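The complex is shown incomplete by one protein chain, all other protein chains being positioned as in the whole.
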């Protein structure tokens, strides 16, 4: 579950410290230039800065909104994975006739589905695989670049076997197949978000606009005390940078960062639910890992 | 049903009173500083404040719009729950052959489905369970962390039994299964909204921007009477705060707050409809609970 | 069909006349105050008004856009009702084997479906029922709070009977059931829009902002002629009010107002189409009712 | 296919010439008034104009975006018609067993589906029917107000006959029925866009705002040469009008205007594809009709 803990301010400040530094130095430089003989008389009206500020604000609004969409879509997909994992096991319980082996089969699917969730999370984060997954893959005696795809194939294979053994009605087979197809879709949608970088050109443009603003803004503040001027000339661009950084934090939801989709926690929840449904002992309660921020 | 009563203004004023106080004090402080020797001569042009105001307005527009989306999505999900509850009972009536036990079976589903709605609502609000739900769970002789999930499993189990007993065609079983799958999805989508906090960083940024604005705004109002100045310097930030608060009110639609999704009222409506369809005595008309605001 | 007649300007002016009056009086009052000894010297720079104006414009843009979405969704739902009504009758013609009674059965469904549309429209508008619907319900010998839901149950009952009589394949039964499920969904979505009030807090905020603007705006126009000042101080807030009123007009699409979804006209179109498909004499062409505006 | 030819500038200029004329005269009038004794001393600060300009810009952004959505939806629907027409014929080829008559039946469907596209396009554009469609309807010996609906009924009738003749499995019948249902939906969605006028009140408001702006704008330009003043006072409102006109051009995508959905070209493409699939001689390549603009 995604807890409401606050992202540590320290983390965020660390993130933007080099930008702040750069803008501060740049503002000092421009401020100093403003006092040189040649540029002393120069004023660029604040309206020009305001015009660029409006343009920049609108671009940032677009950027923020698109990043949020990506982040939200990632969560919607993992929500769907939770639902479809539950649905898969529920359908198996409903469609396999009662006999001595049924519980075993359901358990096998429940375990494989849990491993699928962990493997998908690790694949997206490009983490080294946990012992749990590694162990399962060794038992399986097969491996692939794309482990979740392999596990779905294994689901399909076992379904084909069970359909023969129990003579399951084709309608029900097809209904189970639809659930696996939705899991395939969820996997593919995660890969799409992971592999599609947000267009760089918008970042380049926004950075360029911020530096233009930093350059012309101090010339509109002429007759003020130099300390105030540098302070304002640093602060205004930093505000814009902070907003862009927040957007960047959100735009890649599978990157092992504090604002990441909490895939490990969700996988634990799924595991617990499936174990309960398959009447196996539940693993310990999902607890937020200490070394990992949640936002 | 969601009635058109107005959220009490008092409730809203209570909500923002500490913010208003803080901004007022801060504005007095800054206003006082403005009259000190050192800062007296200082003016920061209003254009700078306006630039930050535009940025802030756009961020608030984004915030408002995303909060509204969450609130609306919550209502769409509960609308779908209303529809699918009706559809489930209608399908059972249509698909179970007429015999002496049919009415009993339909009643059992109608009651379990009503309890499912109440249990889901309580689980989302993290309220203590009502007597109705508690009683049903005791009769059932089973319990779980996730009661709605358990009840859907019970639906599925009874469907499997009925399918055997009446030899229901696999097509119809699958159609009923699809309805239960949609209810599983609705449950999962509610959990997703409940458990996904709106990214804190946007709130932090907005607050920071509001305080920056409160700081520099009074220095643009120099030659006015101090009372007017403090008044304006308090009012403008408070307007921004009020909009953010409204967004916060909307963003968590399952938190037992006045703008909450009226899940109890909707559950009562569902109960009434299902009872009517299953030809049972209807409970009293759903009436808005006095101690609960509706917005 | 929704004709392109223009909403009468008179209607709109009537709608906002009290607001205009109030703002005019308030502007006179503030204008008068501006000439009093104490406030005479006071000027509040227009930049402050502009900042509030920008905030207000963005809130109104959000408001306008959300109201439009509701209005459009209502029309999308009724468009889907048109499609699914046609589909239902087409499917019946295709799936019921040809015999002497077939035409009768199709006619019964066509009539019930038409009545369903009228009943849904009346229920949403909370109008007294028309004679047509009342007559049908009396013939039916059953009634309910929620007439459209009852009629869908009747559809389902008759489908179950026909399925037995003609031994209709389960696949086809399920396909017909899906059509009825989509009609259930359409009904539920209409109820959701009808019963979910647009959050009042946004209206309250917008009104508050408009009055703040009306208060501080005249103090930025100091050295002008008083007539011009009052004129401007009235006009600017009235523009904002007019936009909000337009949004309010759109946001409740089932309220028997000029911008209403033309449910009666659409129901007549559906009736005509279904009668033609069921080879019955068509009712007269749907004509816009004189006492009813169309926008 | 929608070619990338440019809408003729002449067409657009013709479209706005009366507006430009009106605004020019109005600007001259106001400019003249500005030189009269009474109003000479009057200045209305440009900030007021800017405030109204911002409001107007946001309304136009909303307008533009909604018009684009309608235009895009129309194209999405016709894209879906292309897909579903191909799917229908592909399914028939796959589901009808091979025998001597199969090719004939597929041809009949392919022709009827092509005619359906042409008839739908003509119905939406309210053009007189082309010879092709007219001829087909005469051969058919039946007619209706709503020809596309009639043709879909004919599809359904023939499907029922073929199902009997070849004893087609109910699953496949239902799959074909779903394709026809999607075509019904596409037809209904086109009708919805055609018959739902964009709310007039927004146009009225936008026009009103433009005239308010034209009135107060010149009073902010006092000390300039009169030619410049009239020039600016004409140009600024004309920019806003040009944007609104562009939105109006897009909002009705079935009106036989240059920005229309290229339904005739798409119908020809569909015809070619279907003829190829049904192994009939293809009609000549779809070529843009000379008298018709494409944007």
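Chains: A, B, C and D, in written order; residue numbering restarts at 1 for each.
In this text, a residue touches a chain if its C-beta (ideal position, glycine included) is under 8 Å from a C-beta of that chain, and two chains touch if they have at least 3 such contacts.
Treat the numbers as computed from the prediction; the structure is a model and nothing was measured.
Colleague: Out of all the chains shown, which come into contact with the hidden one?
Modeller: So, spelled out: the chain left out of view touches A, D.
Colleague: Among D:30, D:110, D:137 or D:236, which one is in touch with the chain left out?
Modeller: Looking across D:30, D:110, D:137 or D:236, the contact with the absent chain belongs to D:236.
Colleague: Touching the hidden chain in the complete assembly: which of D:82, D:111, D:140 or D:160 does that?
Modeller: Considering all chains, including the one not shown, the answer is D:82.
Colleague: Out of D:64, D:130 or D:203, which is the one that touches the chain we can't see?
Modeller: D:64
Colleague: Hey, which subunit A residues sit against the chain that's not shown?
Modeller: 42-45, 47-48, 50-52, 54-55, 58-59, 61-62, 66, 144-146, 149, 152-153, 156-157, 159-160, 170-171, 173-174, 177-178, 180-181, 184-185, 187-189, 191-192, 195-197, 199-202, 204-205, 208-209, 212, 216
Colleague: Suppose we count only contacts with the excluded chain; which residues of subunit D make the list?
Modeller: Its contact residues with the unshown chain are 1-4, 6-7, 9, 12, 46-47, 49-50, 53-54, 57-58, 60-61, 64-65, 68, 71, 75-76, 79-80, 82-83, 86-87, 90-91, 93-94, 169-172, 174-175, 220-221, 224-225, 228, 232, 235-236, 239-240, 242-243, 246, 249-250, 259, 272-273, 276-277, 295.
One rule holds in what follows: only the chains that are shown with their structure count from here on.
Colleague: So what's the Cα centroid distance for subunit A and subunit B, whole Å?
Modeller: Those two chain centres are 24 Å apart.
Colleague: Give me the residues of subunit A that touch two or more other chains.
Modeller: If we look for residues of subunit A contacting two or more partner chains, we find none.
Colleague: What's the contact topology between the chains, one of line, ring, star, complete, other?
Modeller: line
Colleague: Using the touch rule from the top of the page, what pairs of chains touch, sorted by label?
Modeller: Chain-chain contacts present: A-B, B-C, C-D.
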